[in-house]
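Below is one structure, written out as structure tokens; the observations come after it.
Shown here: the complex without one of its protein chains, the others still in place.
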Amino acid sequence: MSRPNTGEIDPKDTARAEIRSYAIGFVASLLLTGGAFAVHLSGLSVSWKIALICAAALVQIVVHLRKFLHLSFSGEQSREDLLLVLFSVCLLAIMAGGTWYVMADLGERMHQSGMDGAPMHSMSAD
Amino acid sequence: MNEANLYPGLNLGGGHGDAHDQAENTVFGFWVFLMSDLIIFGILFASYASYRDPIGLAGGPGPRDLFDIESVAIQTAFLLVGGVAYGGVSLAVKYETGRAKVIAWLLLCAALGAGFLFFEVKDFITQAGKGGVPQASGWLSSYWALVGLHGIHVLSGIVWILAMIAQIIKRGMDDTVKVRLSMLGVFWHFLDLVWVGIFSFVFLVPLA
Partner (left out) sequence: MSRETSPIVGRLDWTVTPYTDLLREVNSSTIVGAGAASVLVLGAIAGVVLLTWKRWWAPLYRDWLTSADAKKIGIMYIALGLVMLARGIIEGFVMRAHQASALGTLAQPESGLVAPDHFAQLFSTHGTIMIFFVAMPLLIGLINFVLPQQLGARDMAFPVLNQISLGLTAVGAALVMISLLIGKFGTGGWTMYPPYTGIDFSPGEGVDYWLWAILISGVGSTLTGMNFAVTIFKERAPGMHFMRMPLFCWTSLCVAIMLIYAMPALTVSSGMLVLDRYLDFHFFTNDAGGNMMNYANIFWMFGHPEVYILILPAFGVFSEISSTFSGKRLYGYTSLVIASMSIAVISFTVWLHHFFTMGQSAGVNIAFGIATMIIGVPTGVKIYDWMATMWRGRVRITTPIVYLTGFFLLFVIGGLSGIILANPSIDYQVHNSTFLVAHFHNVIIPGVLYGMLAGIHYWFPKAFGYRLDETWGRRTAFLFVGGFVFTFLPLYVLGLMGMPRRSPTFQNPDFLPFMYIAAFGAVLMLCALAALIWTFWTSYRNRLSLAVPGGDPWNGATLEWSTPAPVPEWTFPRIPHVVARDDWGEAKRGEDPWKAPERYDDIEMPANTAHGLLIAGAAFAFAFAMVWHVWWLAILSFLALPGLLILRGMMVIEPRVISAAEVEEADRRFRHQVANLTPVTRADEETELNRGVPDVSEFAG
């Protein structure tokens, strides 16, 4: 159960519920991790592979946050922590996404003169 | 005040009193610290992506020459199980099942973390043997910096676990120790999160 703690615990009840919550989280992460590796071994096209691996990673991060770190919108403390995480993710998106945008654009322009003529930005270049 | 109310697990809600407030502040502060750490990892991820082109590879060995996906899978398993094992610590602390159990779970986490590190270092050594040293290219610099930084985090997590075991033995399970165990838990799970990013974006995507 991902129900956050409210402070009023019935010890026996919540212990079992929490173990189940960890178990669900564990199984879900196993499936998602296994899935990502399976996609890698599969014969899908490159762009499908990348899309699926990224999707699995994102879902797994959400699972971890919810099942292991107990973040949720209910419960004052866990909501505060969750908002903090979401805010951080926004700024991270600006910074990491911005870096990618700027550096990729720069790389493209730098290589236009074509020292080695290699295609620069297909993800499968290597 | 009832201890269980005072300390209901990783996320602290309800309950009142100074000790509880202090716990809430400390763990919240630690979250803030980790978010700062997250930015460090995020920038390293973005840099890794930006160095992953022929110029950045600089004619040195590339992902296909160096990455051993089997070993990555083993490391992932160690870390994932290690993360879940920390759930045992949290529940043992929360339901007061005794010091010995807490220490046993902590040792299990440390052992799994050490297993992860063993395979990671082994990988690094193999890669260096194949010419994949960080001095070889910009891309390898960014690879070693990112994955190495995560490894250093796991190492400090293990040191922290051992320090916490020493504290539990010396101080007993007082409020401060519980708060610190809670922070350690957040840290340990955070390492899992970063690893999810690493195995997906550092290893699997370039090999796709």
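First chain written, first letter: the chains are A and B, and each begins at residue 1.
Following the convention adopted for this analysis, a contact is a pair of C-beta atoms (placed from the backbone, for glycine too) under 8 Å apart; a residue touches a chain by one contact, two chains touch by 3 or more.
All values reported here derive from a predicted model rather than from experimental measurement.
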Of B:P63, B:G113, B:G138 or B:P206, the one touching the omitted chain in the full complex: B:G138
Contact set of chain B toward the excluded chain (per top definition): 21, 24-26, 28-29, 32-33, 35-37, 39-40, 43-44, 47, 50-51, 55-58, 60, 134-142, 144-145, 156, 159, 163, 166-167, 170-171, 174, 176, 180
Touching residues (missing chain, whole complex) on chain A: 80, 88, 91, 94-95, 98-99, 101-103, 105-106, 108-110
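Just so we're on the same page, only the chains that are shown with their structure count from here on.
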Inter-chain centre distance, chain A versus chain B - centres from mean C-alpha coordinates, in Å: 15
Complex contact set, residues of chain B against chain A: 4-5, 8-15, 24, 28, 31-32, 35, 38-39, 42-43, 45-47, 49-50, 52-55, 57, 62-64, 69, 73, 76, 80, 83-84, 86-87, 91, 94-95, 186, 189-190, 192-193, 196-197, 199-201, 204-208
Chain B contact footprint on chain A (complex, rising order): 4-9, 11, 15, 18-19, 22, 25-26, 29-30, 33, 36-37, 39-40, 46, 49-50, 53-54, 56-57, 60-61, 64-65, 68-71, 75-78, 80-81, 84-85, 88, 91-92, 95-97, 99-100, 103-104, 107, 110-111, 116, 118, 120-121, 123-126
